[in-house]
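Showing chain A:
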Amino acid sequence: MEAVYELLKAVSKEHFMENMVSIPLIQPVIDNLLNIPLVGYVVALILWKPMFALLIFPGLLTLMTVLLFIIWFERKLTARIQWRRGPLEILRWAGGIIQALADGLRYFFQEVIVHRDAHKPYFIQLPILIFIPVLLPLLFIPAGSIVGIKTPYALPVVVAIVSLIPVFIVAIGWASNSRFAYVGTIREAFMYFAYEIPFILSVVAMILVYGTADMTAIVEKQTIPGIILNPVAALVFFISTIMATSRLPFEIPEADQEIAFGPFVEYSGIMFGLVMTIAYEKMYILALLMSVLFLGGGNGFPIPLLGDLAPVIWMFLKTMAVMVALAFLRSIYARFRLDQALRLSWTTMLKISAVAVLIGAALNIAQVA
Partner candidate 1 sequence: MIESTLEWDVRIPEKKIEEKYWLNLKKRVIESGLCSHCSTCSLICPVDGIISEDREIDFPDWEERCVDCSVCVRVCPRWDYNPLSDIGDYIELVAGKSRRFRGQDGAMVTEFMASALEMGLIDRTLFVGRDEEWRTEVYHIRSVEQLFDIKLTGTKYSFANVLPEIKRAMRTSEKGIGIVGTPCMVSGIRKLQKEFSIFRKKIRLVCGLFCTENFYHHQLYAFLKEKGVDFSKLIKTDITRGKFIATMTDSEISFPVKELNSIVPHGCEVCIDFTAVESDFSVGSVGSDPGYSTVVVRTEVAKDVLEYIKQNGHVDFGKVIIEVVEKLSNLKKKRTKNIPEEYRKHMKE
Partner candidate 2 sequence: MSEREGEREMLLDVPVEPPVEMFLPIPRRFLEDAYRNDDYIVLVGPQHPGSGHMRIILRIKGDIIVEAIPDPGYVHRSMEKLAENRLYIQNIPLMERPAIMDTGNVTLGYVRAIEQALGIEVPERAKYIRTVLAELSRIGTHLYDAGILAVFLGHTTGFMWPFALREPVIEAMTRISGTRITSSFIIPGGIRRDVPWETLEFVRRVTYVLERRLKGFEKIFIKNPSVIARLKDVGVLSKQEAIKFGVVGPFLRASGVEYDVRRVEPYEAYDSLNWDVPVADEGDSYSRFLVRVEEIFQSLSIIRQAINELRSIPEGNVISPDVLDGYEEASSDIRGYFYRVFGNLVLPYGEYTSLTEASRGTLLYSIISDGESNVPYRVRVVTPGWYYLKGFMESLRGERLADLQAIYGSFGYFPPEADR
């Protein structure tokens, strides 16, 4: 009886309203909506901070928007640098901004071909299962007071889950049973080992700097952004992000001119649409992480009218800045050879990340003292 009561209390409107996103600008409208019986419940649920984090920011809605935007933006920016026009014909007056949506729709209606030699169940399941490690970190990333799951171990958990993604990609490559996919998979695995250590070390350096692994606390502590506190760690994190999302100059596993999109070579239709967006989703998560660790997350000028939404907007802008920087690199660099990339990460990057850890440790000692 007690348990049932607890449960009812947990799913009641009042419980949601206790921990609700407050937006002073539209508060009267929300108040009115809350009074309508069924609608009120839904509104309360959505505005419940953990649910808001899951659905709106940094969750699904923003993810979708960012995906559609960044793909278009990347193409547009590249085109601009390359003296071209980029996607234009779809919704011409807006510069072809819904190009990615149109492409997605086309993928959706395209036939999905599973070739004879592929491991059929894995081939189809893995691109869907990969969304678990891709989406799960979103629950732990705070935007101001909005956060899905608040835990002191948020940072290690996010890093651990993100590190799972390459495992799925390797599995996808195996299931594809194609030479290009094999080569791409091997390259992915090599790259994975190479960038993971500097990546984790740079995160460790930042944990040392802040003395905590709770992301909310990290954001709160950043009166000076982390990038100024420990620029070396920021550099290592940024380069590892490039490697992890396989952007140029480290677009080695997917190298379309060499191995025709590597592990994803056999996919078509909406399945290709899914696997193609993995890199972008990963990029989004790592950009969020970067903005939390180095750019002060949701910190910024408070905007009283927007209330809890202000940090959301600041964080969104910072994240976008990181993503644009990543997209920008695509038109600047050529692709390194695999051995060069490996040498870079196992020697230079490892050294720099060690320096970053030392800086972090020094700062930690200074703080404690």
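Quick note on the criterion: contacts are C-beta pairs under 8 Å (C-beta built on N, C-alpha and C of every residue); 3 or more make two chains touch, one makes a residue touch a chain; residues count from 1.
Selection rule: all candidates are chains of the complex that A comes from, given by their letters.
Since the structure is predicted, the reported quantities are computational estimates derived from the model, not experimental observations.
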Using the contact rule from the top, which of the candidates 1 or 2 touches chain A in this complex?
2
Residues of chain A defined as touching candidate 2 within the complex
78, 81-84, 248-249, 251, 255-258, 260, 330-340
